[in-house]
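See below for the structure under consideration.
Note that this complex is displayed minus one protein chain, with the remaining chains in position.
First chain written, first letter: the chains are A and B, and each begins at residue 1.
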Amino acid sequence: MAFDTEPKRDFKVVGRRVARPDGIDKVTGRALYGADMSAPGMLMGAILRSPHAHAEIVSIDVTAAVALDGVKAVVTGADFADAMDAATADVRDNCLARGKVLYDGHAVAAVAAASGAIARAALDLIKVEYRVLPSVTDVDLAMRADAPVVQAGRAVEVVPVGLSENVTDHCEFGHGDPEAGFAAADLVIDRSFTTAATHQGYIEPHACLASMGPDGKADLWCTTQGQWAVRTACSAILGMRASQLRVTASEIGGGFGGKTTVFIEPVALALSRKAGRPVKIVMSRTEVFRATGPTVASSIDVKIGMTKEGRITAGTATLRYTGGAFPCGTVAMGAQAAFAAYDLAAVRTFGWNALTNRPKEAAYRAPGAPQAIYAVESVVDELCQKLALDPLEVRLLNAAREGTRSSYGPTFEAIGLEATLEAAKAHPHYAAPLAAGQGRGLSCGFWFNFGGNTSVSLTINTDGTVGITEGNPDIGGSRAAISQMAAEELGIPYEQVRTVIADTSSLGHNDVTDGSRVTFAVGLAVIKAARDAIAKMCARVARIWGIDPEAVEWVDGAARPTGPNAGTFPPMTLAEIAALSFKTGGPIAGHHESNADGAGVSFGVHLVDVEVDRETGATKVLRYTVFQDAGKAVQPDYVEGQMQGGAVQGIGWALNEEYIHDAEGHLLNPGFLDYRVPVASDLPPIEAVILEIPNPGHPYGVRGVGETPIVPPLAAIANAVSRAAGVRLTALPMSPPRVLKALTAQG
Amino acid sequence: MRYARPETATEAVGLLANEAGVTRVLAGGTDVLVQLRAGSVTPDLIVDIKRIAGLRAITPEAGGFRIGAAVSGAELGEHAALCALWPGVVEGCNLIGSTQVQGRATMAGNLCNGSPAADAVPGLVAAEATARIEGPTGPRECAVADIPTGPGKTAVQRDEIVTSIFLPARPARSGDAYLRFIPRTEMDIAVASAAVNLTLATDGTIAAARVVLGAVAPTVVLVTEAATALIGNRPDAATLATLQAACSAACNPIDDKRGTAEFRTQVAGVLAKRATLIAYARAGGSL
Partner (left out) sequence: MKTVPVSTTINGDAAEFICAPDETLLDVLRNRMGLTGAKEGCGTGDCGACSVTLDGRLVCSCLVLGVEAEGAEIATIEGLATGDGLHPLQQAFIDHAALQCGICTPGILVAAKALLDKNPDPSETELRYWLAGNLCRCTGYDKIIRAVQAAARQMRSA
């Protein structure tokens, strides 16, 4: 059985638009999400949150709350364990504050009571004495030496003199001599940009149900992108052994990275431990905005030099990100991604992270990349405008390709950027006429893609059907794609495979559903698990036939004799082998565990037309086309869905979404009325064009597709708006007041 | 909290008058339930007015229409004769919230909630609508323009309820229109808004005008200078420029998370100009 010299390109099941297995449950209201589970004797939990952006907790008095009828437990940060690594300690202190509250909405204490109403009433009875401290939410101000210090002792060692100890992370990437490059350029543009913090905006608020018995064994049901990550964090925070905690992931109502960590889960467990009863906590939307992860906010300088012919001679970028009140390494992703689309002789990026009195950052689709690439792609567009060059030709001229030494170090294998740019160039959208007041924008996007720890098992049922047990919550149809890959490899119909998602006790560790890893890494594992099962089936058949296992091959769902000495036997199908399994050595199963690499980077190009109302500053998106390399689109509908959904999140980020704080650091818009995610009537159709440049690291050539589509919209829209308005916009979001101000200033 | 569902206005007023604690009238509930959820009010008594006889009816009266206080936005939009007579008023009401909100929200609730950004109110003021208010001493009539007194404040007393709003008959060659500015296309609260109600002379010049701005001051603003600019003229470029300037000058807005004062001032004039053109066309005028 020889496998994988080249990615497979000839498919029977993979590539088909199959119906997803969880479809019926989700269109009938039967699917159970985080808040849909109850338990007998369940209590309701509620969390008291800080009204201040920065304050010392002088004292917490819970006596009145404990005394209220119906209250069964009250916990504070003191109920959590002390010893753990620094990153987990940060998560712990974010779940319930210790000593200081670090942002508006930071959790301080929690109550479990017979009803939600009683729990909320009890919160009002908890007396917290605060000593309010000066606060800072702006990243540039937070880096200054005179800034209020959010957390002392967290500064990175390399902080230059003159900067605040809020600076917690620093990185640098690149090669070549940028100064020489700038000297060789015909035009150099140096600009500064800002982007606001945005929220993932999943429609399902965080919710969980925890139940801990007096023996310390606990069960936790929650909406999460990774049940093992929840188990690891919660067991450390509660001081439990991992084996004592079983975590089951509910159906998940969106995450986009925001459900890769814990917020309420350790709190519910601590309450359940104290009360001896199951405790459910469901966040309100306001709590989601105030206390769960937004993205970083950023301030970025980019300098790029270009020749008259459009060749980029050098590029540099300095990124200043803030991931809120705790150290945050996201800036390193931005610094690596910033120039990834270009083949450059000289490039350098510097990244800094500063603490601010904002909620702790959580991952959001391609974390760190959209901001950096927005700034770079804006400057490239402005250079094209000023040098009267076609922005698509300039991207093609400078595009990274196979063999390019990337701006962050590694040399690229086969990548799809050029093909994607060519597809955009050939598309009718690129040549369509524009009316006065309209503008067209273009941007490249990039994401590394993740692999990671994965464990799956695959059982051959005696009736010839196949069960797959995997460990990654299905956010957007991954059960279908996993089933398809198993069916493909086994050579059986898709309908015969059922994929379920296991709890933490049923399978080895699986990393969270993030970084576009699932279809790649779980797919890889399921293919290998299928091969494991195939090898076992072939061995069983060899024994039945009395020949060598090497003389049995697997073709189209059946074992056949192969080679000169195998003899002639009629093929045995999977179903026949399965039916005999109890007589040939017992149940048959395949499994695979690995830490997958070879995810294969992903590129995309977005084209957008907008119209700007010069009297109000309002932007209307008229036409939108997404081009992206998927390696191999396993279920094309869901690949298109990722491309469309990511594009629309990016449109929201570009135009209206932002965290708005007042001077004291209070969040002013913690609701969907004023945190403005796009609604259906804001948008045109989003056309998705899939390219398939096989990823050499996957047997079917699959690349992750989930992250890249949120990257290009920021610059694509900024470029379109800037061209339509005739003035360069350098701050996101490009909300109408901001655009009108720029138009008015221009006269 | 107690919940009451009276069947007459007198009973409702009696319940309100006899309650010593915090009370809330409940019409569509699209403001009240949000306030309950936020904990910004904790009423002792909720008086649901939707089952009061006649409060869900739209009745022709004296060439105009009397609209019961519990009529939802969706019901208004489905009433063809009302839409034909006062298209600008109805479009203001129909801009409130989503389809779901329209299924519940009332014009009277929008008015009584007292928001400076209320979408139904500028159109009603431009139309010279009146409200009938039931109180302990019986019914009284009040111009809609006199009801808002400040953000969250109205001239409707705590033991009173609005039972209906009356939209009068209008002369031939009349038209009205309402526009608001929001950052998205739906689901936002107005950053600035303008309602214009016009009647034309036979020669196509404007004979009567009322121009009203929303979300640019503590209450809606009737801009008489803007009306003066229109009267006797057609909405040509010069006239509209005067109107726009008059509107911007009448603004007294705040900076907040929804928009800057500067932006509101600028955009209110633009909206008034654009609404004038729509109202003018609806009145049968052509430039």
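Rule of thumb we're sticking to: a residue touches a chain if its C-beta (ideal position, glycine included) is under 8 Å from a C-beta of that chain, and two chains touch if they have at least 3 such contacts.
What you see is a predicted model; the values in this text were computed from it and never measured.
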Displayed chains contacted by the hidden chain, counting the whole assembly: A, B
Of A:Pro294, A:Pro391, A:Gly477 or A:Gly557, which sits in contact with the chain we cannot see? A:Gly477
Of the listed residues A:Pro327, A:Gly617, A:Gly641 or A:Gly701, which contacts the missing chain in the full complex? A:Gly641
On chain B, what residues meet the omitted chain? 1-3, 5, 26, 28-30, 33-34, 36-38, 46, 48, 50, 72, 74, 97-101, 103-104, 185-187
Absent-chain interface as seen on chain A, which is shown: 17, 19-20, 22-24, 26-33, 35-36, 38, 117, 200-205, 251-256, 282, 284-285, 475-477, 635, 637-638, 640-642, 644-649, 671-673, 677-681, 683, 685-686
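Going forward, only the chains that are shown with their structure count from here on.
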For the pair chain A and chain B, the C-alpha centroid-to-centroid distance in angstrom is 44
Chain B contacts chain A in the complex at 38-39, 181, 183-189, 191, 256-260, 262-263, 266-267, 270
Chain A - residues contacting chain B, complex: 120, 286, 615-618, 655-656, 660, 668-669, 672-674, 676, 678-679, 681-682, 735-737, 740-741, 744
